[in-house]
Each structure stands twice: as C-alpha cells, then as structure tokens.
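A single protein chain has been omitted; all remaining protein chains appear in their positions.
Chain lettering (A, B and C) follows the sequence in which the chains are written, and residue indices restart at 1 in each chain.
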Amino acid sequence: MVLEQLIAITEKEKKARKEICIRCCMAAGCMSSRGAEIKESIEKAVSEKGLQNRIEVRRVGCMGSCGQGPMVGIEPAGLLYQHVTPENAASIVEGLSGGSAEAELGDPKHPFFSRQKLIVCANSGRIDPERIEDSIEAGGYLTLQHVVSELQPSQVIDAVLKSGLRGRGGAGYPTGLKWGTVAKSPGTRKFVVCNGDEGDPGAFMDRSVLESDPHRVLEGMAIAGYAVGADQAFIYVRAEYPLAVSRLQTAIRQAKHHGLLGNGIFESTFNFNVELRIGAGAFVCGEETALMASIEGRRGQPHPRPPFPAESGLWGFPTLINNVETYANIVPIVKKGPDWFASLGTEKSKGTKVFSLTGKVRNNGLIEVPIGITIREIVEDLGGGAPDGAKVKAVQTGGPSGGCIPVEHFDTPVDYESLVGLGSIMGSGGMVVMDEHTNMVDVARFYMQFCMEESCGKCIPCRAGTVQMYELLTKIVERRGTRNDLEQLEELCDLVKHTSLCGLGQTAPNPVLSTLRYFRNEYLELLNKEVQESGSSGVQEQKT
Amino acid sequence: MKVIKPPLPSEDKRWKIVDAKMRRLGYAGHALIETLHTVQESFGYLDKEALSFIARALRVPPSRVYGVATFYNFFSLKPQGVHTCVVCLGTACYVKGASQVLAAIELYSGIKSGETTSDKQLSLLTARCIGACAIGPAVVYDGIVAGHRTPDNAVEKLEGVIGDGA
Amino acid sequence: MAKTLTINGQHVSAEDDQTLLEAALDAGIKIPTLCRLEGLSEVGACRLCLVEIAGSAKLQPACVTKVVEGMEVQTDTERLRKYRLMILELLFAERNHICAVCVANGHCELQTLAQQHGMSHVRFSYLYPQADVDASHDRFVIDHNRCILCTRCVRVCDEIEGAHTWDVMGRGTNSRVITDLNEPWGDSQTCTSCGKCVQVCPTGALFEKGKSVAEMAKRREFLPYLTLMRQQPR
Partner (left out) sequence: MSKPKLATVWLDGCSGCHMSALDMDERWIELASLVDLVYGPLVDTKEFPENVDIVLVEGAVSSEEDLEKIQKIRKQTKTLVSLGDCAVTSNVPSMRNRFPVPVVENRSYRETAQLNQQVPREVVPRLLPKARPVHEFVKVDVFVPGCPPSADTIYYVLTELLAGRMPDLTNLTRFGA
C-alpha cells in the first residue's frame, strides 16, 4: 500500500456514493431490537421501488441514542428516525419518494446531539464498520501514512504529550509520558496492548467504538507502535462483546490484506502485527498487570507495581498499555495537531470524553462531550432528567471503583480531579443515573457484591475484606445492622482501600465511602434500633 | 529435542479445530486461554479429557490448566443446557429492575442462576454487564440480546425460545 | 554500591538490589510476613509487610520494594499494626481455624502472628465455609480448613521441585489450592511425594500423616540449602 492507492480507494468510494444515504444502526443495542431485519426491509423497499441508483442503504455503527433505538438516519436531509420497527421501516423509503413515513421522527437538534463534540465518535454511525474502504474514504490510515513516512517517533510522542491527552481507562495518567517511558525503556522487543476489557457494569463506550469504527483504534495502535518501537500488538476484548470481536477480526483481516498492518507498512521498515485476545469473563483483567497475565495465558492475577508494564510488561518486555478510547484519540491529535486538541477541555484535562449515560434517565445512550461540561448539563440537558417525573438523586461514575455524586454537586465540571474531589473517579465513562426511588445502601451493596465476586483472591484484604463488607452491607440493607456494624464497615473500607494489592481492591470501598459521605442518613435509617446497643457484629442467620 | 505431540483424544472432527488453533499459536503456553475458548465453543464445555489433552499439547502443568479454566467465568466444566438464558446484572440493568426479571425467570424455570434444568433444556446464567445498558434490563436468549425486559415479557420470551427448540 | 536509608529512625546500609525487607532483616528489624519464604519468589500477597515510606502516599510491601538512597521507612506504626491485626483477623474468619485441635498448634505462623499482634478475639463474623480434607495421599494430608492461600506450596513445587503439581483454582474467597486437575492428591501423576509443600506450609493445612495435635513442626532447612547449592559459581 502506498499513499496513491489510499487516495485511489477514496476516489472510487466517493464516486460510488449515491444521492441519498439511509444509515441503519447495526451496533449491539439496535441489533438486539431487530436492527438487521430493519435494514433488510429498507433494502427490499428500495429495490421494489427501483431506487437503487438514488439510495444507498448503509450498515453503520452507533448513533448514540441507543435508548431510542433502533435508529435510522437519512443523509443529506439530516433526518433521524427512532424506535423503528421492521414493520414501519419500509415507510421511511416511502417518505423519500413522495409518500409519508410512519416511523417516529427524532430530533437531531436536541441537546442530546447538539451539545456533543464528536472526536472519538466522529465516524460512528456514519461509516460501515465492516468495510475498510468506508474508513479510508473518511480519511482512515492517512495519518499513519504521514507518521511513518514523515515523522520521527519522538515527534509523535511530543505531539501526544503536548496535546495533554490522559488515559481514558480511568486513572488519567498522561498518555505522552507513558509513551515516552516505553520508548526509552531498553528491550530487545516491545509490545503495544489495547485494553478493551471494559468491565465496569453500566459502561459500553469501548464496545461502541470497536463496533462502530474499529480501524480508528487499529490505526491509533499502529501509530503508538511506531512511536514506542513495538512491532507486535495485542488487543484484548471481552468475550461478552461478540459483535465487537467479530468486527475487529474483520477489520484486522482487511487491514492486513491492504498492507496497512503487517510488515513494511507504507513501504517503510515499520512492521506492526496485531493479534486479538478474547477475555473470558474476569473484571480484574481490566487491571493492566492482570490483563498481561491473561494475554500470557495465565490466571488474571495482578502483581505488585513497580515494575510497571512500561519497563517490564508482557514476557518481561517493555509494554505500552492504553485503553480503546485513548487509541481512538490518537489519529485526530496527530492529524489536527496537539494545539487543537489542547484547546478543548479544562486546564488539566484536555479533549472530550465518551460517556455511557444510563439508568434512571430519559435519554439513554452514548455521548461524547468536551471535558469540563457539568454533570447537570449531562444529566438534565442531554439526558433529559429522570423519566416519569421522578427526581434525580445522584449519578454514579466510575463503576465499582467509583462513587455516587449527589445532585447538590451537579454543577461540578467533569474532569479527572474534580470527580476525585467528590469521592468518585472519571473511570472509563460509565454514568448511571439514580432517582429518588433508588436505595443507595442497596447500590453500595450491589457494587460490593460485584467486587467480592470479581476479586481474584490473591491478596487477603481484598479477598476476605470484600466478603466481610458485603455481609455487613447485607445486614444493614435487611435492617439487622447495628451501629457497631457500621463502624466496622468503615474500618474495613479504610483497610481494603489502603492495603489491597491492585486497583480493584484499592477502589472497591469507593461506592460505600461515597454513599456514606452523601447519604449517611439512608444507612442510619436502616440500622436496627432495637439491637443498637447490644454486642458487636451480631449474627446473620440466627433468626431464621 | 523433539517435542512429542499427544494424539488427538478421538476421531471427533472438533479436535482438529482445537488442534488448528493451537498450531496457529505455535503450541505455546500463552495459547492456553485461546485454546480453552475454542474447546468451549466446539464442545460446549471443558471436560477432564479436554483439559488433560490441552495440558500435554501446550506443555502446561495440569493444575495450571485447571486453575485458568476455573478462574474465568466464561469457561464451563459442565455441559450446558440446549438453551441458554443470560440475565444481565450490570448496574444500569440493576437499577431498572434486573433482579426482579431474574427472580421471575428463576421462578418460571425452577432453577437458580448457574444451574441447568434436569431435562437439560435450559441453563440460566447471569452476566456482569453485556454493554446493552441503554436498553436495560437486558436478557440474552441463545446468544441474542433482548432489551427492555420486564418480569412478564422476559418469561414470555423464554417460553418462546424453549418452545422453538423442543 | 551500597545505599543508606533510615528504618524506624535507625540508619541502615543496604546492598544495591536489596529489598526493604532484606535490608531490614540485615539490620535486625523484623517485619511480619506470611506469604514470603526466603528461597521462593515473592508475590506480595499477604500485605503484612506493608510499610510507610516518607513521600509516598501509598503503603508499600517491603518484600518487593527495592531500597532507594535516602529512603525514610517506618515499619511499626500504630496504623500499620492496626492493619496487620485486621488482616490476620480476616484470615481467621475466612476459613475454619481451630487451633486447639490443629496438628500445627504451637508451630503455626498464623497463630504466632496473631499472638504477636495482640489478637484476643476476632471481631469479624466467622464465615464457616465448606472446606474439605484430602487424605488420599499415602504420607500427607491437605486440610483446606486451615489454608490461607499463601501459595508457598504452589511456588515450592514449581520453583524448587519443578513438578508444578499444585496450583490455585477458582477465585476470590472461593479459591482453593489443587493438585493436577483438581484430583485427589493420592492419584496425582505429577506429585513426586517429596513433601516440600508440607514443610513450607505456614499453618496446619499441609501435614504429615501420623502427626497428632501440636506435633507438626515444619523442617525448612532444605530451602536455603537447595538455594545455595543451585547458585551458579561466580
């Protein structure tokens, strides 16, 4: 592959484009509501009316408003249909040929869409994720071509550093610094790893990106490989995401076929091979040292850091690990320049962040917003508040490692530091809205059960501490808890947070700590007044 | 030293698929999880014979193979039912009532999560999060996701799924 | 090149690639450990050897933290003692440790540590899990009720004996040490019956048949011996 061939594909694609494009969402959300049948029925209507020359029906990835799906979009009219069914899908074609469409029309001017800033998701819902030609037409692999033929690795790292991009997996470590460390680490081999083990319950950003624009991620990884001097990459995706896995497999095959991955990319000396690794259902594998153990075919148990993967990672070689969304940001940063990227966001947190907005909120779905937007804007303006006239009480960010932020702090701008200040974390981008009917102690117990069951069992505080905390929370939820139990729960939170080996354990108490901080009353109301003064921990099953 | 490859456990063609997977990854120890995936996909579960064969073929100690197979939720050491029903218990589904959906399905099927009915027709499982949060509560019937589940429509759909296959 | 640091205010000099724990031991400062055993690889899992290092917000495990010039380390603060006691209590509550009828009574590292940390009782609810005893081996027994999952047996079998008969199955609190494909120990095809696992086990989880209450003292001399004999001549 050379630049001219890329351009030729682009030209050919442009020529083949038709007057009207009907975009059918075929990401996992809409697919589960018969998205494939909808596309078939639209195609059938188009061919029955003999409109194949005017109308193209395209499979696309996620358009964001998954809660209103299945979605169908019309270009260039800019129409958006929602809750489409295979039965009324044909009428959309009717509407394009003089008749009227029965399908429900959505509002593309709604703040849910208009307030977004699309960088990572720029191609999502627009291109066919299973055709590399679509990606190329949208500018795909042009940046990689530029990088390998025009830039020195250090220039790439400088650009990423200057952009201010921070890791989108949750911790927010400056991406450029990490790249620099890996580039400098001595090693006869180096590896690039993409962490797509999106385990936070209530989060699906990475799934959506992989299902909608897999080439963007592959290109970002290749640029990373060039920058740090790695020739082999692994992309680790959860087995729970079969569609993302199959689209990635397709994308890797196509990229290899076109010589965009493999040896001598763009006729340079740069080799870059990507292998897919499927997770097998272990949340802890989102932790980088556990993920590497899993890639090596072992139990996904973390090991103490240092040594960090950047120095000693896969099989002891320097390894760069970033998450899906981080890699998806690389192409725009290199293409449009770090200054452009750094102009978005807040002083310390640049760019945009993709969130999955779910729970007790009217507009469920995937949103990409500039960092620094307030929680209130996200929940009330984009999300439209709680359904059925209920009052929003809190939003949970960061999954089992995060916390619940109460409505009185909704004017806080969303960035890494401010969320930590509120006792939560940015995390990978899950935002679950809770309304007045949500029992916060029960939510804390839900997360604790999650952490208990996902604890790998290696270190004692996490393995045994989460069990004790879960038992105590259960007692409190079932109104059998005492003041002593609450005290013991807080002591255990302190222990597990400060003594656990890895991030899973160190953050497992967060949902409890944050609900204790903001909703302590809910705990106190549940305490058993009768036995409050009696002995210590009391007993679970004696009454049964 | 020449490495002696163990013979395939039987004539069953599926072992060829498993062997091909291991060959593609150079019979390296790190191929263990990928290989277990292939066996699980081909046979539906991992039995002792399979684990023992993989241990020898990849030269990984049997206890490590067993340790890995039981570490990850995705692998099953017992045969699954003809149909599977996976109730998502991710946060978004949970706050929208997934536990009631699960309770209704448990009541209907007479089995708890993680169990298979005695007639081997249905295995009931729960998932951490399948990423279908926006359409929660979500249930996966035989690999196909259904969103917006209520206790009633979840059971109704299950009846349909089991009925079709019987 | 030697490094100097302070541990509990005491000036200590250490070899370049020593861990904090080794440097402390050389200086006569004891830091409690449970998963660690000299001669085996470090896993940093029991968290008893966590120490405070000036300038570091996080507690660090002394067994895997390398010494750094000028480091100021505290190994025995009130906070650390409190955490250590809680970790030990968690272990007692997690399985069924009944010292009074244990073969290792009086020779048990868990029991000794509990006493050293002033444990008068366990504040956490006992979990009373179902745990089995496998006495199928001719000479040895594994009693899972007393296992603390330190993985010394797994490591000694893999790293010293080279058999890798042991590993861990499951995860979280349901983890169990297993032999081969979770088969009875006595049926193991890989076990050489060397007994190293029994000798390194810190509690009475692994013991020799024929030993009664308080009779199972462990003999560990083989480990430093084998480590020494296997060193490459310089």
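To be clear about the criterion, a residue touches a chain if its C-beta (ideal position, glycine included) is under 8 Å from a C-beta of that chain, and two chains touch if they have at least 3 such contacts.
A quick note: this is a predicted structure, and the numbers were derived from the prediction, not measured.
> Among the options C:Thr19, C:Thr33, C:Gln111 or C:Ser188, which residue touches the chain absent from this view?
C:Gln111
> Out of C:Ala27, C:Val122, C:Cys194 or C:Leu226, which is the one that touches the chain we can't see?
C:Val122
> Which residue, C:Thr6, C:Gln74 or C:Asn96, contacts the hidden chain when the whole complex is considered?
Of all options in C:Thr6, C:Gln74 or C:Asn96, contact with the hidden chain holds for C:Asn96.
> What is the set of chain C residues that contact the non-displayed chain in the whole complex?
92, 96-102, 105-106, 111, 114-115, 118-123, 125-126, 128-131
Basically, only the chains that are shown with their structure count from here on.
> Averaged over CA atoms, how far is the centre of chain A from the centre of chain C? Could you give it in whole Å?
39
> So how far apart, in whole Å, are chain A and chain B when each is placed at the average of its C-alpha atoms?
The mean C-alpha positions of chain A and chain B differ by 24 Å.
> From the mean C-alpha coordinate of chain B to that of chain C, what's the distance rounded to whole Å?
Comparing mean C-alpha positions, chain C is 35 Å from chain B.
> If a residue has to touch 2 or more other chains to count, which residues of chain B qualify?
64, 67, 71
> If a residue has to touch 2 or more other chains to count, which residues of chain C qualify?
Answer for chain C, listing residues that touch two or more other chains: 168, 170-171.
> Please give the residue numbers of chain C that touch chain A in the complex, ascending.
43-47, 50, 58-59, 61, 64, 83, 86-87, 90-91, 93-94, 123-125, 127, 148-149, 168, 170-175
> Contact residues on chain A for chain C in the complex?
Its residues touching chain C are 282, 299, 303-304, 452-461, 463-468, 471, 488, 491-492, 495, 498-501, 536-537, 539-540.
> Touching residues of chain B toward chain A in the complex: what are they?
28-34, 36-37, 60, 64, 67-68, 71-75, 89-92, 94-96, 127-136, 138, 143-147
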